[in-house]
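The complex appears here without one of its protein chains, the remainder shown in place.
Order as written gives the chain letters A and B; numbering starts at 1 within each chain.
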Amino acid sequence: MNSNLFIVIAASAVFYGTPLLFAAMGEVLTERSGVLNLGVEGMMLLGAVAASYISNTASGPGWLVLVLCLLGAMGAAACGALIHAFAVITLRVNQTVSGLALTILAGGAGLSSYLANIWELKDPATHQFGKLDVFGLKDLPILGPVIFHQTMLTYLSWVLVVASTWYLFRTRAGLGLRAVGESPQTADSMGINVVRTRYTHTLVGGMFAGIAGAAYSLTIVPTWVDGMTSGAGWIAIALVIFGFWRPDLTMVGAYLFGALQGLAPTLQARGVDIPSAVLKSLPYLVTVVVLVIMSSGSAKRRLGAPAALGIPYEREER
Amino acid sequence: MAGVTRDETAGILIPAVSMRGITKRFPGVVANDSVDFEVRAGEVHALLGENGAGKSTLSNILAGIYRPDEGQLFLNGKLVELNSPRSAIEHGIGMVHQHFRLVQTFSVAENVALGLPGRFSKREAEDRVAALGERFGLPVDPRALIWQLSVGEQQRVEILKSLEREARVLILDEPTAVLTPPEAEVLFETLRTMAAEGRSVIFISHKLDEVMAVSDRVTVLRDATDVGVVEVSETTPRELARLMVGRDVVFNAEDTLNRATVDWERVVLQTVDLRANDDRGNPALNGVSLELHAGEILGVCGVSGNGQRELAEAICASRGRTGGQVLVDGETTIGKDPREMIRRRVSHIPEDRLHTGLAASVSIEDNLVLKAYRAHPFSLGPLLRRRSIRSNAIQLVEQFGVKAPGTSTSTRLLSGGNVQKVLLAREFSSDPVAVVAASPTRGLDVGSIETVRHLLLEAARRGVGVLLITEDLEEALALSDRILVMYEGRVAGEVSRDEADLTELGLLMGGRSAVGSGAQQTGGSES
Partner (left out) sequence: MIRLEKRVDASKWLNFTVPVCSFLAALVAGAVLIASSGNDPFEAYSRIIDRSFTSEGAFAATLLAATPLLFTGLAAAAAFRMGVFNIGGEGQFFIGAITSSWVGLTYGESLGAGVIPLMMIAGVAGGAMWAAIPGALKAFFNTSEIITSLMLNYVAASLMTYLIFNTESTWRLTEGSGLMFPQGRLLDESTFWPFSHIGSVDVPFGFWVGTVVAVLVWILYRKTRFGFEVDVISDAAPAAAYAGMRTRKTLLGVMGLSGGLAGLGGASDIGDIRHLLDPKGLEPARYGYTGIVIAALARLNPLAVVPVSILMGALNNAGRALQGPDFPAGLVGTLQGLILFFALGGEVFARYRVRVKRSPRASAKASSGDVAVATGAGQTEAPVGSPSSGEVGT
């Protein structure tokens, strides 16, 4: 019975952790280029609203609509990322404030809510990512529910974790990307286009956040609610630090926080008598604790933090 | 133009590099004003000039980093346009910047491979770097991470980067600033070898001796324009100095002669086995004991990064001490708080003027009370007394000859020399018993250097003890009564002013006390 609960929590950890993983992985790529984007929450909501809209309006076979949803979500979130990229890379606006501005602009009381209202998103999304039964193994003991009974997005995220880890550490483009984040002067003098690298990876980070948003509006909260991500974007940013700016380690963190997020609905469904407000606060409090641990003691050097993170690059400075 | 020569005997020479009428403006400054510059294949060509003469700007243009506002560039006689570092690399131009362009967390091989085309394989990159190092006699472990390497090794990596890209023109911006004299000699050897292979080496410096030692020809820049090209074999350091500064240079004989008399009985500042860590938490100062007397200038030399900065900061308690003691006028200090040392009238002129010694965006008048604002006459309870702050500023600006439009101007808008004057004005006006000055003349123009040195000597004459931390050996020799050399966080040796010579100091700086290969001047190889 206890191990049973454990399995349920593990399965929900993967389920709730998936959007966190997408968003954090995107932010890893963005921050590796030296751009801090605190607008993840806003970009996720843009992705969520776009996916929800397309799901309700597009016609065609279900899988095609879902692909369109993802593309739309990526596009919408990338538009948000583009604003940030223009502000911080071209105009050299303070990255913290610009990211904050993006979240205010696009967030729960902003553009995403506005779009949801004019698109009249009231009903549950028509097409959703359902849980798959991979190889018919969903009833396999222990591993079944955790690994073989998840949505398509989870499997996509696994592919992307492998791909982005390989990209970062095994390819020439990844080498250039990391150089831009560590020392843009060096990258520039070696002929790497710093501005283009930063734009590209800010946009890619936005697209990942868009998928994360779609994961919310098409699986976790399939009916539109303003601000449905409720801080997940911010947790994702903390996860980047937790994962030492590596996609693979970020995955561990994402599932840890997924478990915390899944705790409230899971325990409530089982009639465990803990006030929901306490359970709901848990992920946020743990985020604070994790950040404190990461910033103190032996982890002080913030292993893996790109040295030029948050610093605008200007070549002709004297 | 005086000194321009053309070597007709070698036949028609098409210069490897020819820059014509290069002009580059920055907001508020013309950095290059119609500069002509020519370098032949197979020569080491020095670009000589004072700080701010436009050397770095010119070389950055050649490296494709800046784009000139006017002017043309010919490589081997062909007009080319370099609109990015990449195109400069493609044209065979490599540059070793003064502040190395290396990714600290990458390995040597990764740094060399950065930006090259094709697939990336770590193994392959490492093999290539090892082979390259062997070929050119520049040994370095390809797998080592940059931050683990010494500065000299890092410079080797920079040169390897250019060689890997088959650079025909190699620019080195003040390459010896970070090297000990013996290390510099090794570098010169490498440069001569590269020139002998037909490459052009552009050597940027403001040090006359080095220029004389390593280069074939010299182009001198002054006030953003070129003022002469001379063959090293046909010139003297004096002539080069005159070209560089624009007038005959007389080192302040008066100041040097009219020295303070040191009161050897009175120790104003003493450290006993002082220890401290660097920013990463590793030991950087490993037990330094020194005594500074009233009226004495005690020079502290060494290659940067051997604990000098930590020494200054540990004395002034802006860095935590991990062991040992600091005594002011014979009394021990606690050393937890810079305020204590301020109260004990130990002045500190930090290396990083504009961000540590001063707050750049804050006004001049506020910077002048940065340490004294807490008490009478500058504040009353929690409130600031703006009027006394201003009158204090007006008086000091006048007294120290700071050129500024007004006392409420942001300090960052001042020129380097005036920034340093603001800092000195505050530190010297607080009636100090001792002054800890870290590289107080670095990066300044000749006029400001003279002012700063004059102020230091003046302070010593009033009986203040001055701890002068500097990387400039000649400065140390000119000003100090005694010189300490630091190596790896310890005092490697002490010499008195009269018996000091450059060779011995250089060896001490490199951590050796035995006699090695002396610095010989080999004129420069024929091409």
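Everything that follows uses one rule, which is that a contact is a pair of C-beta atoms (placed from the backbone, for glycine too) under 8 Å apart; a residue touches a chain by one contact, two chains touch by 3 or more.
None of these values were measured; they are calculated from a predicted model.
Chemist: What are the shown chains that the omitted chain is in contact with?
Modeler: In the entire complex, chains touched by the missing one are A, B.
Chemist: Of B:N277, B:T409, B:S429 or B:T503, which one is in contact with the hidden chain?
Modeler: From the options B:N277, B:T409, B:S429 or B:T503, the contact with the absent chain belongs to B:T409.
Chemist: Please pick, from A:A238, A:A259 or A:A308, the residue that touches the omitted chain in the full complex.
Modeler: Only one of A:A238, A:A259 or A:A308 touches the chain omitted from view, namely A:A238.
Chemist: Given that one chain is not shown, which residue among B:S233, B:S361 or B:Q399 touches it?
Modeler: Counting the whole complex, the residue in contact with the absent chain is B:S361.
Chemist: Going by the touch rule given at the top, which residues of chain A touch the chain that is not shown?
Modeler: On the side of chain A, residues 38, 83, 87, 90-94, 96-98, 100-102, 104-118, 226, 230-231, 234-235, 237-238, 275-278, 280-281, 284-285, 287-288, 291-292, 294-296, 300, 314, 316 touch the unshown chain.
Chemist: Could you list which residues of chain B touch the chain missing from the display?
Modeler: 25-30, 52, 67-72, 81, 83, 223, 316, 318, 337-339, 342, 348, 350, 352, 355-363, 366, 370-371, 373-374, 379, 382-384, 386, 403-406, 408-410, 413-415, 417-418, 445, 447
Here is the rule we use: only the chains that are shown with their structure count from here on.
Chemist: With chain centres defined as C-alpha means, what is the inter-centre distance between chain A and chain B in Å?
Modeler: Taking the mean C-alpha position of each chain, the two centres sit 46 Å apart.
Chemist: Touching residues of chain B toward chain A in the complex: what are they?
Modeler: 26, 29, 31, 63, 65-66, 84-86, 89, 95, 97, 99, 101-106, 110-111, 113-116, 118-120, 161, 280-281
Chemist: Going by the contact rule set out above, which residues of chain A touch chain B in the complex?
Modeler: Of all residues in chain A, those touching chain B are 170-172, 175-176, 178-179, 182-183, 185-193, 300-301, 307, 315-316, 318.
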